[in-house]
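Of the protein chains in this complex, one is absent; all others appear in place.
Now for chain A:
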Amino acid sequence: MPQNEYIEQHIKQHGRRLDYEERRRKKQAREGHRIAKDAQNLKGWRAKQFAKKRYSEKVEMKKKIKAHQESKVKTPTVENHDEALPTYLLDRQNNNTAKAISSSIKQKRLEKSQKFQVPLPKVKGISEEEMFKVIKTGKSKTKSWKRMITKHTFVGEGFTRRPVKMERIIRPAALRQKKANVTHPELGVTVFLPILGVKKNPQSPMYTQLGVLTKGTIIEVNVSELGLVTAGGKVVWGKYAQITNEPDRDGCVNAVLLV
């Protein structure tokens, strides 16, 4: 049994000190005084630490107060609707609170700045040793020019392996992926969509060519199932998505749609 659990067990068996509640109340009541004293008297590194902690606490508190105030304000039901709605859609809309509106504005600002950004802007580099496994060939296994990719790959439709002598890099069949779990960030739905191609692997242009699927890779997926439409009324079917997990750790590809 871990140490702290012995304490709990003891409390369960024998109860607390009789003046426990009283002492706790008093300690809490004195807490303000203690903080004020510390704020004045602490010096050096400890003062710095204290100030930093205190600052973050205050920010937290202010945020909380603001959130409470926001959630209480209900907009006058109609006037602040930015979009008019026909009668048949009127009662279908959720209550429009100020919070939702302000968060949607924030969202919009965020989107504007993120137009050229992807959800995962930076990924950890993968070394060649990790990516490739050296395969020894030749009668006495002395040659080592062959490599096997240890990550998941997308090889495309109708792919046939090259002759054994020519094939320098092997993409194992067991690690090939055809479909990805793609999440639409705004709709909040996840759909299992076929992959059309690998657009860019941030690790290296060679990996892009090989179709290696690692975290942060941009893939093109077939979104005809989602029923997205362009301004001209045409159905969109190819869209880019970024992989959000390490496929070789999970055994599946999870991605988020770039919109």
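Before moving on, here are some points about what is shown:
Keep in mind that, in the parts below, a residue touches a chain if its C-beta (ideal position, glycine included) is under 8 Å from a C-beta of that chain, and two chains touch if they have at least 3 such contacts; residues count from 1.
The criterion applied here is as follows: contacts and distances are computed from a predicted model.
Think of the chain that is not pictured: of "Anaphase-promoting complex subunit 2", "Ribosome assembly protein 4", "Fibronectin type III and SPRY domain-containing protein 2" or "Pentatricopeptide repeat-containing protein", UniProt labels it "Ribosome assembly protein 4".
Touch with the chain omitted from the figure is made, among A:V134, A:V229 or A:V259, by A:V229.
In the complete complex, the residue from A:E5, A:D19, A:D91 or A:E129 that touches the missing chain is A:D91. Listed for chain A, the residues touching the missing chain in the whole complex are 78, 83-91, 158, 197, 227-229, 231-235.
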